[in-house]
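What you see is the complex with one protein chain gone and the rest in place.
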Amino acid sequence: MTDRQHDGGPEALLPSERPVRFLTDTGAAVRGRPRYPLPSPETLRRAYRAMVVGRRFDAQATALTKQGRLAVYPSSHGQEACQVGAVLALQDGDWFFPTYRESMALVTRGIEPTEVLALLRGDAHCGYDPHRHHVAPQCTPLATQTVHAAGLAYAEQRKGSGRIALACVGDGATSEGDFHEALNFAAVFKAPVVFLVQNNQYAISVPLDRQTAAPSLAHKGIGYGIRSERIDGNDPVAVLAVLSAAAEHARSGHGPFLVEAHTYRLESHTNADDATRYRTDAEAEEWRRRDPIARLEAYLRRRGHLSDEDVAEAATAAEEFAARLRTAMNAAPELTPLGMFDHVYDVPTPQLDEQRASLRSELEAEEALT
Amino acid sequence: MTDRQHDGGPEALLPSERPVRFLTDTGAAVRGRPRYPLPSPETLRRAYRAMVVGRRFDAQATALTKQGRLAVYPSSHGQEACQVGAVLALQDGDWFFPTYRESMALVTRGIEPTEVLALLRGDAHCGYDPHRHHVAPQCTPLATQTVHAAGLAYAEQRKGSGRIALACVGDGATSEGDFHEALNFAAVFKAPVVFLVQNNQYAISVPLDRQTAAPSLAHKGIGYGIRSERIDGNDPVAVLAVLSAAAEHARSGHGPFLVEAHTYRLESHTNADDATRYRTDAEAEEWRRRDPIARLEAYLRRRGHLSDEDVAEAATAAEEFAARLRTAMNAAPELTPLGMFDHVYDVPTPQLDEQRASLRSELEAEEALT
Amino acid sequence: MTTPSTTMAQALNSALRDALTEDERVVVFGEDVGRLGGVFRITDGLTAEFGEDRCFDTPLAEAGIVGFAVGMAMGGFRPVVELQFDAFAYPAFEQIASHVAKMRNRTRGRVALPMVIRIPYAGGIGGVEHHCDSSEAYYAHTPGLKVVTPATADDAYSLLREAIEDPDPVIFLEPKKLYWSKSQVALPVRTEPFGRAAIRRQGADATLVAYGPTVPVALEAAEAAVEEGWDLEVVDLRTIVPFDDETVAASVRRTGRCVIVSEAAGFAGVGAEIAARVQERCFHSLHAPVLRVTGYDIPYPPPMLEQHHLPNVDRILDSLDRLQRDDRPDPRFLPLGGAA
Partner (left out) sequence: MTTPSTTMAQALNSALRDALTEDERVVVFGEDVGRLGGVFRITDGLTAEFGEDRCFDTPLAEAGIVGFAVGMAMGGFRPVVELQFDAFAYPAFEQIASHVAKMRNRTRGRVALPMVIRIPYAGGIGGVEHHCDSSEAYYAHTPGLKVVTPATADDAYSLLREAIEDPDPVIFLEPKKLYWSKSQVALPVRTEPFGRAAIRRQGADATLVAYGPTVPVALEAAEAAVEEGWDLEVVDLRTIVPFDDETVAASVRRTGRCVIVSEAAGFAGVGAEIAARVQERCFHSLHAPVLRVTGYDIPYPPPMLEQHHLPNVDRILDSLDRLQRDDRPDPRFLPLGGAA
């Protein structure tokens, strides 16, 4: 971590003049002394493998929508560095607060893909156990989960657990009032939370310049007294380096940290969206050239940290992962209509018991008929 | 207006390193070349007189609460420079968006004091005609009116009216999500609106350091791409100079402007509040020494812009104003219970007609009894 | 001359287009309503046709959208804003309840807010959580708002035009699952004004009261009930506020029985209001309690379970069994006792 953060002057809270990057678009090392410690080769190798598997997972999920196995899927293709980097920058007990777009991050975190996809398949609102994985339910009401992350991080601090929280949010969602309130609460309570804005340039169809007139989204931090940084979000080394530093900043009692990652979603908003209505292929092409996997592969190979075997192994693992997912998703999920009445409250109200009983007789009557 | 604003670099959006002041605590001119044009002596004389009248009005309103003529009154004693400066920085057709604390500003704007006080007396939600005075209703849901101001300013811009809006908001209210959304909408649409934060150090009992960890509230502007400034809010010259520049900035198409004024409310939050529970007399004493009226008086006298007669005239005008207010508030307001059903909609629904008829018979029955 | 087949989505789009053409004060804005034409394509083509000034995208913030509309309406415009889904209107709740609903009243008629808040609402399209709420009760319970929900393409057109012309703020709830339902409508069309319910089917034995997404279900149930010997009347409210007591009460007085069909959770929903009003006004004509067929009192379930949650034909038919036709003389053959 650079000295700059503890320098005193408020300008120390501002992001770097240009997004932090360690790698050029083609994966060469950027010249100059980096302002954040370089992640270990081991971490970078893990990131490489996770991105390869993650991208394959993502492609498979998109394919599953075409086969009607998934109702909807918001792809994070193109954002692999952020998806994987955010998870690898955390320790096991740390909390992760995803949006709907973080499916890739969740499988990277080790959650069963079918559990991750339950929301999007439509059989459950949240397929996994948040407490087991320390992962909040995937959140669709935008920016609302950032406030939860602040509260949870504060709770961890109060318990002295040494755990932090990382909350993901999109560029569009930074416009919501809840994002503002989350940053402010986190700063005032010095909650150990990292806010990661994946600025993928669009909120569905709305481009960044309709979203903000700010010099950058990372320039919002100073207005809360929050140390902020912006990074090349397609540079896995930069993502890992800065998010690790941000996590360390939070964990060591310096309060929240805001990171804006410049990236791009290569697919439409979801499979139901049609990106050709609002952007050009040329734009996407340009971003494809900054492919985080290719960049990291080139970098690691050049340094001798990645062999042909490693690359082949990752590819195989990815295929196996996809195959397992296909099989798992072929099985229809188990649905229990009467379960709708469970967990509305700890103990159902008499009214819910009545309603449950009435659905039960309906279902029994139907069954008797068939 | 300084050159700094059009300099390009994002840092140009940041406020000055120290709050802008033209006058010392005792009303001497601050050394150094001021970064904003000095208001004309005529304007400053007007401001002086308006502050004297305004303070007397405020004291009278507080007295009226003790006599039970007003239900509640949030005093702006101590904030006279902002109350008066905000109004004098505007042109006639410009729109003003007050909170509940801006009664002094509204009488400065020329609204009948009884109309201003209707909300706090309890006979109407808004006693004046917003369209006639170009003053929105006094707003209690915090920060909500800042968004309206952005929308209205944008509407004026679209109509090419040359009018701007100025929205008042307290330090506490800057924490609300609506404030964030207002700044962002204003910036994205380049709406001609000035946001004036009267940072009077407290939100009811909550001091500023519980409200924000930011270097200053004016540091929020850069996160929206909004030019920002902070000022000594008890220096009437600084208030007028910077707000006039801000208004000019907005009017000339440069978009919104955020001003944070450091000031202090000398009274409790309202007459119903008890400030001794959360702050010391010593603190208030310190702020009393920076009295905006005394400072401006000293300054103007020293420059020969204010004579003994002027001072006496202002004092007399203030007493007359207070006397007229007392008389006016002695008359009980006219109350029409059936009027409750008016203006819920343009044309009442059948249900409201029914309800109105039923209240009418109740009232008639009561009348028959007495 | 054959009347063309139109979806509700097309009818809404036409209404916006015609309003933009006829009144230059009308502006349309919200999330993704510009170039994309809205996630449901209700604003499709409007930016291209009328320009960025008339139909535009905003930052992603619903309180901001509604509050900005309040300011623009104060400034003489007639904003028509879209909030993308029912649950995503909640961030704007304070602006709606504390300002939109109250502005005219609190300024004693001096500040009117002619604005429309369009909200695609309710379920039945396999949407994930937070995309399927039936939120009409929140608005209907808030005095100062008009609450409108069309069930047919012609009403969609006509009610939206009226909403935009209305001097008061209107919450315009568009039943998502009916967006693609087709009917033969020649646009422009003007149907009945706000405050008039429509009798979509006449019948003598019981009245089904429905609105928005449940109107087609109620009609289907009425057809199915014929087989069981029931001749059902179906009333479509069209506007929840103002409420058409006259049509509803007259129908129930005629039929003596009433079932309300609504998608929202039943507890303290609009269905409760209808039941309360009907029994207040038709007590002596009623042969059975007013019943409700509603969504359960649960968070909207995951897509694969929604069919079990939503009011359906069977559930409506079941409710008829509870109308006690048999334990009393059949009212169709007896003069009504004590009718009001």
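Residue numbering begins at 1 within each chain, and the chains themselves are lettered A, B and C in the order written.
The rule is simple: a contact is a pair of C-beta atoms (placed from the backbone, for glycine too) under 8 Å apart; a residue touches a chain by one contact, two chains touch by 3 or more.
Every value quoted in this text rests on a predicted model; they were computed, and no experiment measured them.
> In the full complex, which of B:T212, B:S244 or B:T263 touches the chain missing from this view?
B:T212
> Who touches the missing chain here, A:A12, A:A155, A:V311 or A:L335?
A:A155
> If I consider the whole complex, including the chain that's not displayed, which of A:T43, A:Q60, A:T114 or A:N184 touches that chain?
A:N184
> Considering the entire assembly, which residues of chain A contact the chain that has been omitted?
124-126, 129-132, 136-137, 141, 144, 146-156, 158-159, 165, 177-178, 180-182, 184-185, 188, 339, 342-346, 349-351
> With the missing chain put back, which residues of chain C would touch it? List them for me.
63, 87, 90-91, 93-94, 97-98, 101-102, 105-106, 129-130, 133, 137-138, 140-144, 241, 243, 264-265, 267-273, 275-277, 279-281, 283, 286, 288-292, 296-299
> In the complete complex, which positions of chain B touch the hidden chain?
71-72, 100, 118-125, 140-142, 172-173, 175-178, 203-206, 210-212, 273, 277-278, 333, 335, 337, 339-341, 344, 349, 351-352, 355, 359, 362-363
FYI, only the chains that are shown with their structure count from here on.
> Can you name the chain that lies farthest from chain C, using the mean of each chain's Cα atoms as its centre?
If we average the C-alpha coordinates per chain, B ends up farthest from chain C.
> Counting only Cα atoms for the centres, state how far chain A is from chain B in Å.
43
> Counting only residues that touch at least two other chains, what does the list for chain C look like?
Where chain C meets two or more other chains at a single residue, that happens at 58-59, 61, 63-64, 91.
> In chain B, what residues contact two or more other chains?
177-178, 180-181, 184, 188
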